[in-house]
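If you scroll down you'll find the structure; I have some questions about it.
All protein chains but one are shown at their positions in the complex.
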Amino acid sequence: MTRPSVDRQPWGAILAFLLPVFTVYAAFTAYPVLRTFWNSFHRVLPRNEEYLGLANYAELVRDDIFWRAVQNTFAWACISPLAEVSIALLLALALYARIPGMRFFRIAWFTPVLMSYVVVGIIWVWIYNYDWGAANALLRWLRLENLVQAWIGDPRIALPSLIFITTWMWTGFNMVVLLAALHSLPSEVIEAAELDNCGWGAKLWHVIIPLIKPTLLNLLVLSFIGKMKIFDLVWITTKGGPLWSTETVSTYVYKRAFEWTSFDLGYPSTIAAVWFVIVLAAVLGLTWLLRTRDRLEY
Amino acid sequence: MILGLYTAFAAGPFLWVATMSVRTTTEISLDHYAWPEQWHWEKFPIAWFKSNYNVYFENSLLVVLSAVAVLTVIGAMAAHCFARYRFRANRLLYFIIFSAIIFPPQITIIALFQILVQYGLYNSLPGLTLVYIAVQLPLTVYILESFFARIPSDLFDAARIDGYSEWQIFWKVSLPIALPALATTVILNTILLWNEFLYAVVLITDDAKRTLPLGIQRFMGDQLEDVGMIATGLMIAIIPVVLIYAFFSEKLIQGMTAGAVK
Partner (left out) sequence: MATVVLKQLSKRYGGSESLAVDSVSLEVEHGEFMVLLGPSGCGKSTTLRMVAGLESISSGELAIDARRMNDVPAKDRDIAMVFQSYALYPHMTVLDNLAFGLRRRGIAKPEIERRVREVAETLGLSEFLKRKPHALSGGQRQRVALGRAIVRDPKVFLFDEPLSNLDAALRVGMRGELVKLHHRLGATMIYVTHDQVEAMTMGDRICIMNGGKVAQIGAPLEVYRRPADTFVASFLGSPPTNLIPARFNSEALHVGEAKLAFSRKSSVENVLFGIRPEDIRIDGANPHAHGEVLAVEPLGAETILRLRVAGVAADVMLRGPRTVSAKVGERVPLAYDIAAAHLFDPQTQQRI
């Protein structure tokens, strides 16, 4: 990938190309970030702002709901990726062995990914309905009545129920990516493993998985980031209830900003600011932790 | 066999909604899982007109199409610039844009609310459109940049020798070659923005200006028990996406997954 090595860069053109993007970025991304941080140090009411120093932050530390939300969100961001990626791996391996009808399966499994969270949310609210939802209907049909639950009405299992939904949604995506990765593996290396006395299990463990490790890790990080941001699904299904058991940081921020008795925007900004730092730190930490030391050139 | 089960698992819910969308609520209450006896196609026009779905649909269409159009053009410009010109600030500026992918929406949404109110763009479709452009820029630039970078530089050198100006090079060389990637980002952005909910719910309150996801949600609150009608509404929202998907599935899958395979 070479670039023109003229000493005189066409600065005019460069500027022209970048200006629109950076204008939008500055106005609607960069500035808001700064403004949010500014807000976090104030009490921001519709008609006046009052400087508070670190008072909001102090209150945040004592805010149980916030910490519960953080816990929920982190749990989601850790569990869902693991489930999504491992199930996806199994499915991709199954397809890799060239089952007929591959293309059809691929397309079918990818569908949940494209749907709006709103649509997905409503459908699953219906599935989880205690009286007539598909989940309980299935259990009753299988005569497992004792397992029938109020899936999203019971604080103990509401969060896992939601995590199940995101797994349902994203496994298809991960599977398609992993399938592509599997197909890009050099077939001769796998044949060499075959000659080196490797059955399917050994080939998988010693050769295939190490070679797709970068992709696996990539998917895990991608999924992690996605779950840290989650809002739509929760809002449609449980709105954070019952009893804060599915409250995520994003829903909490929304509530404090737009549905609280005080119209203060400062405190939710504080939450946003702190969360921003946490997310960045988590992502950086995760990438650092999972970095592969060598480039796998093949 | 496992595959069959999983397929049922993945696609099942949608089929269920599809069947419910053509049955009336009374029919549904009797048996939630029956195959429609009478196909109540008239529910669709009812939903469309009586429940304001046509308004929501139009709003979504307007916002999404304009946002994607602008987004693609300026995103491509920036991506082309990052990919083909070498200057000191290049990587830094690229990183600034690219890193925004990780930002949780909360960090900007409150301030965006304030800004839009301040400039009278709150509760307006243009305002929402601008926000949407900003939201999808990082991803778009990311995808396009890696694609532009792969174009062999010989083409650019040849164009330069032929006397093309930088802008012409962009229009006549980069864009045509990157058409597949552009198509992919257009489709991707369209689907993502079509389904976008959070920003819309914060920045739009007028019923007349609601986008489709908001419309559906309102439905949910309004007519909690009218399952049949809601199902019809859902189908209206799903069908465009399914259509796009049906035609462009290969491209779409490729584009969405391209970044993730290493």
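Just so it is clear, A and B label the chains in written order, and each chain counts residues from 1 on its own.
Here is the rule we go by: a contact is a pair of C-beta atoms (placed from the backbone, for glycine too) under 8 Å apart; a residue touches a chain by one contact, two chains touch by 3 or more.
What you see is a predicted model; the values in this text were computed from it and never measured.
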- Where the missing chain makes contact, among the chains that are shown: A
- For the chain that's not shown, point to the residue among A:A137, A:A202 or A:L290 touching it. A:A202
- List the residues of chain A that touch the chain left out of this view. 186, 188-189, 191-199, 202, 206-207, 210-211, 213, 294-298
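Here, only the chains that are shown with their structure count from here on.
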- Whole-angstrom distance, CA centroid of chain A to CA centroid of chain B, is 17
- Note on the structure: Given the complex, residues on chain B that touch chain A span 2-3, 6-7, 9-14, 16-17, 32-33, 74-75, 77-78, 80-81, 83-87, 93, 96-97, 100-115, 130-131, 133-135, 137, 141, 149-150, 153, 156-157, 160, 165-167, 170, 191, 194-198, 201-202, 213, 216-217, 220, 227, 230, 234, 237-238, 241-242, 245, 249, 252-253, 256-257, 260-262
- chain A - residues contacting chain B, complex: 1-5, 9-10, 12-14, 16-18, 20-22, 24-25, 27-29, 31-36, 39, 44, 91, 94-95, 99, 105-119, 122-124, 126-127, 132, 134, 137, 168, 172-173, 176-177, 180-181, 184, 214-215, 218-219, 222, 225, 228-229, 231-232, 235-236, 249-250, 253-254, 257-258, 265, 268-269, 271-273, 275-276, 279-280, 283
